[in-house]
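Missing here is one protein chain; the remaining ones are kept as they sit in the complex.
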Amino acid sequence: MATATLPLLTPNDFSSDREVRWCPGCGDFSILSQLKKVLAVLNVPREKMVFVSGLGCAGRLPYYLSTYGFHGSYGRAPALATGLKLANPDLQVWVVTGDGDALSAGATHLIHALRRNVDLKILLFNNEVFGLSKGQASPTARPGTRTKTSPEGSFETPLRPISLALAAEATFVARTIDVDVNHMSEVLEKAAAHRGAAFVEIYQNCKIFNDGVFEYATDASIKTDTVIYLEHGRPLLFGRDRNQGLRLNGFEPEAVTLGHGITMDDILIHDERASEPTLAFLLSRLIGPHFPECLGVFRSVQRPTHQQLLDESFLQGDPPRLFEKLLAGDESWLVA
Amino acid sequence: MATATLPLLTPNDFSSDREVRWCPGCGDFSILSQLKKVLAVLNVPREKMVFVSGLGCAGRLPYYLSTYGFHGSYGRAPALATGLKLANPDLQVWVVTGDGDALSAGATHLIHALRRNVDLKILLFNNEVFGLSKGQASPTARPGTRTKTSPEGSFETPLRPISLALAAEATFVARTIDVDVNHMSEVLEKAAAHRGAAFVEIYQNCKIFNDGVFEYATDASIKTDTVIYLEHGRPLLFGRDRNQGLRLNGFEPEAVTLGHGITMDDILIHDERASEPTLAFLLSRLIGPHFPECLGVFRSVQRPTHQQLLDESFLQGDPPRLFEKLLAGDESWLVA
Amino acid sequence: MATHERRVARETPRKTAVRPTAASKPAGAIEERDAVVIRFAGDAGDGMQLVGTQFTMASAAHGNLVCTLPDPPAEIRAPVGALAGVSGFQVHFSSHAIHTPGDRLDALLAMNPAALKANLPDLEPGALLIVNTDTFLPDELHAAGYASNPLQDGLLDSYRLLAAPMDQLNREAVAKVKLIARETGRCKSFFALGLALWLFDRPLDATLRWIRDTYAKNPVMIEATTRSLNAGYQRSAALRTPAVQVRVAKAESEPGRYRQVSGAEALTLGLLAAAHRTGLPLVFAGFPLAPASEILHQLFEMKQPNVKVIQAEDDLAALNLALGASFGGALGVTATTGPGFSLQSEALGLAVMSELPCVVIDVQRAGPSTGIPSKAEQADLLLALHGRHGECPLIVLAMATPSDGFAIALEAARLAIRCMTPVIVLADAYVTGGAETWRVPTLDELPAIDVRHAKPSAGKTFQPYGRDEHLARPWAIPGTPGLEHRTGGMEKEAGTGNVSYNPLNHEEMVQTRARKIDLAVDTIPPLEVNGPPQGDLLVLGWGSTYGAIAAAVERCQRKGMSVAAAHLRHLSPLPKNTGDVLKRYRKVLVPELNAGQLSKVLRDAFLVDVVSLSKVQGRPFLVREIEQKIEELLRNA
Partner (left out) sequence: MATHERRVARETPRKTAVRPTAASKPAGAIEERDAVVIRFAGDAGDGMQLVGTQFTMASAAHGNLVCTLPDPPAEIRAPVGALAGVSGFQVHFSSHAIHTPGDRLDALLAMNPAALKANLPDLEPGALLIVNTDTFLPDELHAAGYASNPLQDGLLDSYRLLAAPMDQLNREAVAKVKLIARETGRCKSFFALGLALWLFDRPLDATLRWIRDTYAKNPVMIEATTRSLNAGYQRSAALRTPAVQVRVAKAESEPGRYRQVSGAEALTLGLLAAAHRTGLPLVFAGFPLAPASEILHQLFEMKQPNVKVIQAEDDLAALNLALGASFGGALGVTATTGPGFSLQSEALGLAVMSELPCVVIDVQRAGPSTGIPSKAEQADLLLALHGRHGECPLIVLAMATPSDGFAIALEAARLAIRCMTPVIVLADAYVTGGAETWRVPTLDELPAIDVRHAKPSAGKTFQPYGRDEHLARPWAIPGTPGLEHRTGGMEKEAGTGNVSYNPLNHEEMVQTRARKIDLAVDTIPPLEVNGPPQGDLLVLGWGSTYGAIAAAVERCQRKGMSVAAAHLRHLSPLPKNTGDVLKRYRKVLVPELNAGQLSKVLRDAFLVDVVSLSKVQGRPFLVREIEQKIEELLRNA
């Protein structure tokens, strides 16, 4: 892709002619508009971008973008996108999925796309509920969430998308939130720049069926205490005055306040490039109310992409035979 | 289940009349015979036991046991077993699966059975290859494994079943190996005793398609250096003279030799009951040749079982209405 | 019989202190009708589903026979006033038996311009049109795509218009109650309801009772909604023409307890009844997929001891869960929709091979693939019959009307258990979402379902694949000593159930599994004909087209045509006399909401050149469409 000659694109260039059909107040709007801004600065021509999605409110996103798009079936988008990328490695392929789509029917496909390190940008809109199907419990629903299928409150232990992605050998794992538009841009740009599978969980408010679950992380009056912004190589601090931090007590993380003998040296330093994802895993376990939750990049390491490995493998072993030779096989004979 | 009146069972009581159809030399034989020994001492009547399996060589196991059994479809055994347990919570239900069965088609079902903490004993026979389908790459195949579908050697990053089970919120996670019969008994007995989902990875040698891949962990001449046996509350030591151990360097584990300033105090202590599975996760990342691999119980914590939660939830909210009342609905009228 | 005593039974105790009371009834001119079709339409936020349901309840309690069709918008929340956000609810109430919610409207209540725009085409000329004039403002008109105001431009001249400034009248009604704006808005639907109840001379009691129960913890809302309801009921007399009341006489019904029931409710109750009747645990595993999710939701709501409901991790898991439960001795059931049903193909094969009783409800929707979510279609018939690899026969039923859901669920359970086989029940949103008046059976009217668990018999080796007189294998429940056995998806040796690669055994088993399904025919009723036992034309349907076909055929019969109707509830096996019946008519018409799937089945089975009437629009047949086709066929006969 020649980048020099690319015309400058604006976010609006990424709008399709379709009317956006989410509920008023849905967090998806904010994600869509921020995404368009990010796409506009990536220096990738529009026709080289493809958005592949599964089913759910999140899954409608491709209709609202003027790129190529494929609205697949429930949970299978990562597989479809992998095939697309195999056919056409030049494309920048994004996968848009929901918590239900990705973690109920689709968990297998997600896990395998990650371990293969297929060069996909996977955005999981996590609203902790099934939106499009009208309000049932999701695999990420917090205990106690009341839905049509959990009338007394959900009691199954929720899955943590970040923990799972890390266990699935993902090379890039991050989390951001619908309304924190600057943070989202930053994370999406990093995901776009990553070579290999980039997994981004986006906390997203479902206005209708799960309104306000992420309020603690969006309400300016408290979010300094409830959120840690991850920065590579920097101590894990939080709090309005950044005087609180995480330290390790054996393998148990502890939220502490600086002072009274606790110094910056006690505070854990974030390392998104660690050879093993143990710290990232630990951070993925932090949830309120006893801990702040982490936003930002949990892990970002380099590993050859699926395509690179495939190409390398092709060069190994015997070179391919001429097609005529293949046709004739190992033993053939002529009848004159 | 009245236990006092139970007749004493022998391993042989658990043999079915079917001829065992694994390849001579297959690790499955050893697992089967050890399993029968364990079953005989569990004090559970044979008719209360059910073995549910998926497809693969491992999946044939139920045929060789005289308990109830269900040989289901590819990858779906955890779901089928969950339904069985719902219908009949009194049963002791075992799930037998292979690395392909559990982690390719079946990953979604496995993950959900674990997070729900369904009271199932899940045995994953990991031979790092597709056996029954005659030798293709498995999701756990080590890089470089040559199979019919990886002629130049597998290049996809393998999944680690233990990492994945931990990320799926499993309450009991362990690993053992086909030929180490005492260790296997110990682990299987603990799994059977666990209330909730117990996940056990069993390293299993496939004589035909992946022979010797676990030799380092079975060969008596080296296994002391290549294996750490996990013991709760005990330091993570290994080596013929137990003079080597694991210590933590930041978040990076290090294999060290005691002496030269390194003392027992530096050595990590295993804790299978930690509130979060971070240490267990770290241990699940250790692989040769730079690290010894862990055998034993990675994690064992108590959380209410799916059945318990279901029962509790039933007691919450309004009591069930009489069926007659339900039939008549909220508004009905009589025509005389 | 019109003198039958009728009283409304209340099932829920009254808990509230504030007692809503009905306003006194204003007087007016009254017109008698046999039946009326009315549709309530408004913005998704206007509470039309509530208005429709309450109106239906009142009509049913009043003694009419009732048939309804909700039509909620596809969007969860469309922008206010948009066409995509229009929510509709149609009610057909009458003094005689009716079969459908009605083709064309005798009355339309439109809460805003979009609702008018979307529904006006269905309104009969001269029919009653009730409009909330307060919403006919420039923005709303624009959103609905009206260039000029239809209230003024003559568009509505051919209707009996009742123009009511409902926002304003409602605001006045609740002025004295302290409400926030949103609550005032909610009251507006009660105003509309009150107006409709007055117009059609229905009693307020049922609605008042509902208000009391629903807002039991919110006396302010009880006060407000009661005021709105009464205001609508009273104000109507004062409104502009045509303030004429319409009255539909009570219908004659057999004695018994009656209620309204939707198809989804009926199916749910039928499943619960099967559990109740057999004493078996019921395990229902579902994965949300509209419109089948409604059954899952209902089951969560109607909680019962001995019934376990679980949301599975996906559609395939759902059927595996159900099957595992059946193996464990429960009645395992799942409900899904096209995409999930396709996914379950593999698991159905396992169910056929393991010969366990389970029930799969497929609420068909317009496909293929994601298609048009929730729109009705009957295009999964061939999938139900043939959609599994290998020779894989099973029983297929289809429900004909909303209340038939109850009977069909029981029938599915009966056959599954009797024949040890999965049973598929086909439905669609038209029957599961629709509702009708239903005589509630007493417990001892529930049909017998014969459950025989295998018992160990001393000295004999247990034969898990032995057969009884119906060729059913024994149901041996884990936990029973002496019956330990293994089942699964591999071919079984007859009798022992051991895995067998024997070619002749395989052929025998393929034939046995097929014969088992064929034999079920002995326990199902013959195909009945409504009309002359032979003649020019038979109209044969299946599933949700029942109502439209019945109504069309009755109309034609009244016109003196030699036409009969018959309806298949059993699609596999077909009733024994199906071929005979078909051959007694010169022509056979098969109306289907697909491209002719039952036609294929009949042509193959009986070599009869049936005529297919196909409609694939995600919408049910209109009575008129079938009527016209009948007339065309008989004209050319």
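In order of appearance the chains are A, B and C, and numbering begins at 1 in each one.
Here is the rule we go by: contacts are C-beta pairs under 8 Å (C-beta built on N, C-alpha and C of every residue); 3 or more make two chains touch, one makes a residue touch a chain.
All values derive from a computational prediction rather than experimental measurement.
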*So which of the visible chains would the left-out chain be touching?*
A, B, C
*asked:* For a quick check of understanding: of A:Ser30, A:Thr108, A:Thr176 or A:Ser284, which residue touches the chain that isn't displayed?
replied: A:Thr108
*For the chain left off this view, which of B:Ile208, B:Ile222, B:Val256 or B:Ile287 is in contact with it?*
B:Ile208
_Among C:Asp201, C:Glu391 or C:Glu625, the residue in touch with the chain that has been omitted_ = C:Glu391
*Among the options C:Arg104, C:Arg439 or C:Arg603, which residue touches the chain absent from this view?*
C:Arg603
_Please output the residues of subunit A touching the missing chain, sorted low to high._
16, 18, 45-48, 50, 52-53, 55, 62-63, 66-73, 76, 79-88, 90-91, 108-109, 111-112, 310, 314, 317, 320-321, 323-336
*Which subunit B residues would touch the chain omitted from the figure, given the whole complex?*
21-24, 55, 57, 71, 73-75, 104-105, 107, 130-134, 136-137, 139, 148-151, 207-208
*Mind listing the subunit C residues that contact the chain we can't see here?*
74, 338-339, 341-343, 345-346, 349-350, 352-354, 362, 364, 366-372, 375, 377, 379-380, 382-383, 385-392, 488-491, 501, 503-504, 506-507, 510-511, 514, 594-595, 600-601, 603-604, 607, 609, 615-619
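By our rule, only the chains that are shown with their structure count from here on.
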*asked:* With centres defined as the mean C-alpha position, give me the subunit A-subunit C separation in Å.
replied: 40
_Nearest whole angstrom, what separates the Cα centre of subunit A from the Cα centre of subunit B?_
29
*Approximately how many whole Å separate the CA-defined centres of subunit B and subunit C?*
45
*In subunit A, what residues contact two or more other chains?*
104-105, 107, 139, 151
_Per-residue overlap in subunit C, given as positions that touch at least 2 other chains_ = 313-314, 316
